[in-house]
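I have a structure I would like to understand better, so I am pasting it below and will then ask my questions one at a time.
In this view, the complex is presented without one of its protein chains, the others remaining in place.
In order of appearance the chains are A and B, and numbering begins at 1 in each one.
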Amino acid sequence: MTITAGTGAPADAGPFGGTGRPQAPVDDEKLPLRLRARRFARPQIVIGAGVVLLWLLVIAFAGVISPHDPFAASGGRLLPPSGEHLLGTDSLGRDVFSRVLHGARLSLPIAVLAITLSVLVGSLVGAVAGFFGGWVDAVLMRAADITMAFPSILLAMAVAAALGPGLSNAFLAIVAVWWPIYARLVRGQILSIKEREHVLAARAIGMRRTAILRRHVLPHSLTPVSVNATMDLGSVIILVASLSFLGLGAVPPSPEWGAMITDGAGNFYQWWIAAGPGIAMVSVVLAVNFLGDGLRDVLDVKNRGR
Amino acid sequence: MSSVRPSGRFRSRRGARRAGAALLAVTALAACSSTGPATTDRTGIIIGRAMDVNSLDISRSLCDTCQIYNSAVYETLVRATPDGELDPLLAESWEANEDSTQFTFTLDPDAVFSDGSPVEAKDVAWSWLRLQNLQGLPSYFMQGITGVEAPDERTVVVTSAAPNSAFLNIASASYMGIVNSDVAAENGATADADAASSDSAEQWFQANSAGSGQYVLDSYAEGSQIVLNANDAYWGEEPNFSSVTIKEVTDASAQLQQLQQGDIDLAMQISFDALDQIESDDSLTSDVVPSYNFLYLALSPGVAGGEALQDVRVRNAIRMGIDYDSVIDATLAGNGERQSTGIPNGFEGSDDLPIPDFDPDGAKALLAEAGYPDGLTLDATYPTFSAYGVSSNTEMQSIQQSLAQAGITLNLSPVDFSTWGDAIGTTGYPVTAIYFAPDHPDTIQYFQYFSLIDGSVWAGRARMPVNPEENTLVAQALAQSGDERTATYAQLGQLMYDDAIILPIVNPKYILASSASLQGNNYDITRNLDLTRLSFAD
Partner (left out) sequence: MLRFTLRRLALMPLLLWGIVTIAFFLSRSVSSNPLVTIVGERNLGNPDVVAAATRRWGLDKSLPEQYWVYLSNLLHGDLGTSFRTKSPVLDDLGTRLPATLELAFFALLIAVVLGTVGGVVAARTQGRAADGVLRVAALAGSSLPVFWVGLVFLFVFYATLGIAPSPGRLSARVIPPPDVTGFYTVDSLLAGDWPLFVDAFKHLVMPAFIMSLALLGTVIRLVRSQMLEEQGADYVRTARAKGMSRGQVLNKHVLKNAITPVVTLIGVSVGLLIMGAVLIETIFSWNGIGTYAVESSRGLDFPAITGVCLVGGVIFLVGNLLTDIAYATIDPRVRLS
């Protein structure tokens, strides 16, 4: 989960307002596209996006670039890394390198899907709560509070245990854990925007609430939500792997990275079995976090530079 | 927020630096500390294994670790030797009547419990009746027994409704150990008919033992360790250890690490992949011995999805389509044996039974004959487990690979144990995999569990009709003894093989791994690890 400091104190306000540092214009929609795009050319974003792109290519072409079939034995068991098997073989003689490549097809899309669904469900709940207020808001936010009060791994474990093993169930478990964050985020956005002048003006001229939602609220929410989602992606990838590690996610012979690490833990001295998926996961999560960090620097002025 | 008063928790960076320095100092001190902490003395043994304890109440427990505990702390009337004989223990002599419906035991007058009180016939009767009436996990050991009498202090008379020639073997099982009835009754235990609801001693047993064995329970930290101390009042040969610690070390590689580092003296579940490492380490000894455990596939023709299995040719084809050697290689690095049917190699009656071979072409031919010339697809659902060195996932994936060569597509669905257990008795699974370990040295347990007879667990699960011939033979065997019985057992074994409901995949060997200072490491049917044969070499 992304941790943002504080519960609302505006950290950048000095005694007379303003931090004394020069700030970029908040509303840069007036800048030409070319200049706006230039802002994204920071090293973090470039490196992060580059690695992510690389993995996307792996996902697309895993079948072609894998030297061996990830599901069938292609050599002796527990062989150390060699020219033939770049990351050695596992306890069933399967090529670890090929399994890592194919594992990307499982670990990454599932995480993206989980985040997307969490964002959609959460945003919907948050929007409804923020907009309608009153008891609807109270009930929905209490539900969110209860879900958030649950230590996330325990809730994920409980849901996964209830539904049984399998990646699709792990995915549902994650959505169940993650939606409140976006619910609160979007609700917060709505609450803050509700009182802004242009919204009040729109209401004054009689614009319907749903139209206001569409035209004013959602675009403004997009930035913090997308930044948050990118930062959360890494955590979700790890959570999926953690659930598989505990036996609650992917099932064999699936080459999901967390499940592979469990195998590796069982064959401790054959370090390559756990090293491959581990390093792969670290590289993806790091890249995604870099990307998210860089995006936040660019897009989210308030939290810039953290 | 803007304040020019210098204050606050961390006064300055110096504060943080000081904290860091303190941390460093403690660590340095820790590293150079010359005297270690107080330790248990070296005449105590530490055994590392994954503890699967479901209870420390002997009449409610059923697990491998429980067998070690029960036989260390409690004693049975007779003791099973490695050669399949029965030696006296709490009973100095015994006899059965002609048709094996009545058994009389005479107790050893020297036997005393850990509190000094003598082991009397009433304790035997109480313990065995409690076992029966609690209807707990091991209650089936007392199946068919209609009475346990104590006519005098040293005589026990057991009556069985039907002939039960296996009873003496059954009496050697660790769950048939004798409890100090006075002490246990004081703490809520009862042997009455309604014990299932009135007995309240289980929690007391989690912290206390009341037996006559070489050791007594010192402490039990669930999920962590069981500590036993030598019984000072033991009536027989002095225990070899001053204390026995069974330590939870969950997986095989952790056990190897700890064995090598000297943190445990004996590891019970080392994986075969680690054998080379142990053999090359001079501070460790190891040996590979046969075991009586086996893993098997169970076919259930009578459940939904199993229709194709109704034809015995299909079942035989499956048996022929498994590359046993390849599976044994994948799961145990080759350290296992093939087995004929649901009787472990070496048990009475198993000697000449046919061993299955891998014959994919023969399998295909049989399938074609049975009406599946293009092969067959089956769903296999099995619990995720790791037992006796074999991972169920590895096992099933390997089976899947070889069956594919015989034209059989196996769809694998691993589930967790609870899900599996829930379904296996209700909706059932057409193909599943599980394992079996012996409870006691008599082959009859396998027929009672696997054969197509009345009351057999797998006959029920597979929804197969009972085979009257097998019924008759089982009743017959229970009334026989000696060579006659062995011959009947052999017949029953052959019939079980022909039924092809139970397909054993592998009979794993067992690694005895310990520090070189230990001698007598062993594998035992009723005790798992017989502590009386184990000792530190001088």
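Assume a residue touches a chain if its C-beta (ideal position, glycine included) is under 8 Å from a C-beta of that chain, and two chains touch if they have at least 3 such contacts.
Remember, it's a predicted structure, so these values are computed and weren't measured experimentally.
Colleague: Considering all chains of the complex, which shown ones does the missing chain contact?
Modeller: When the entire complex is considered, the left-out chain reaches A, B.
Colleague: With the missing chain put back, one of A:46, A:59, A:117 or A:153 would touch it. Which one?
Modeller: A:153
Colleague: Touching the absent chain in the whole complex: find that residue among B:140, B:215, B:324 or B:447.
Modeller: Only one listed residue reaches the unshown chain, and that is B:140.
Colleague: Decide which residue listed in B:196, B:233 or B:537 touches the omitted chain of the complex.
Modeller: Reading the full complex, the residue touching the unseen chain is B:196.
Colleague: Where the complex has a chain not shown, which of B:262, B:334, B:354 or B:371 is the residue touching it?
Modeller: B:262
Colleague: Determine and list the subunit A residues touching the chain excluded from the picture.
Modeller: Residues touching the hidden chain, for subunit A, are 1, 3, 5-9, 11-12, 14-16, 19-21, 142-143, 145-146, 149-155, 157-159, 161-164, 234-235, 238, 241-242, 245-248, 258, 261, 264-265, 268-269, 271, 274-275, 277-278, 281-282, 285-286, 289-290, 293, 305-306.
Colleague: Name, in rising order, the residues on subunit B that touch the hidden chain in the full complex.
Modeller: Subunit B touches the missing chain through residues 1-4, 6-14, 16-17, 19-20, 23, 26-27, 29-30, 33, 35-40, 42, 44, 46, 54-55, 57, 62-63, 134-137, 139-140, 196-197, 202-203, 206, 221-224, 247-250, 254, 257-258, 261-264, 416-422, 424-425, 434, 457, 460-461.
Just so it is clear, only the chains that are shown with their structure count from here on.
Colleague: Measure off the straight-line distance from the CA centroid of subunit A to the CA centroid of subunit B, and report it in whole Å.
Modeller: Each chain's C-alpha centroid was found; their separation is 45 Å.
Colleague: Which residues of subunit A touch subunit B in the complex?
Modeller: It comes out as residues 14-15, 72-73, 77-78, 91-93, 161, 164-165, 247, 251-253, 265-270.
Colleague: Which residues of subunit B touch subunit A in the complex?
Modeller: Where subunit B meets subunit A, its residues are 2, 251-254, 256-257, 271, 273-274, 277, 329-330, 333, 384, 386, 391, 393-394, 397-398, 401, 412-416, 419.
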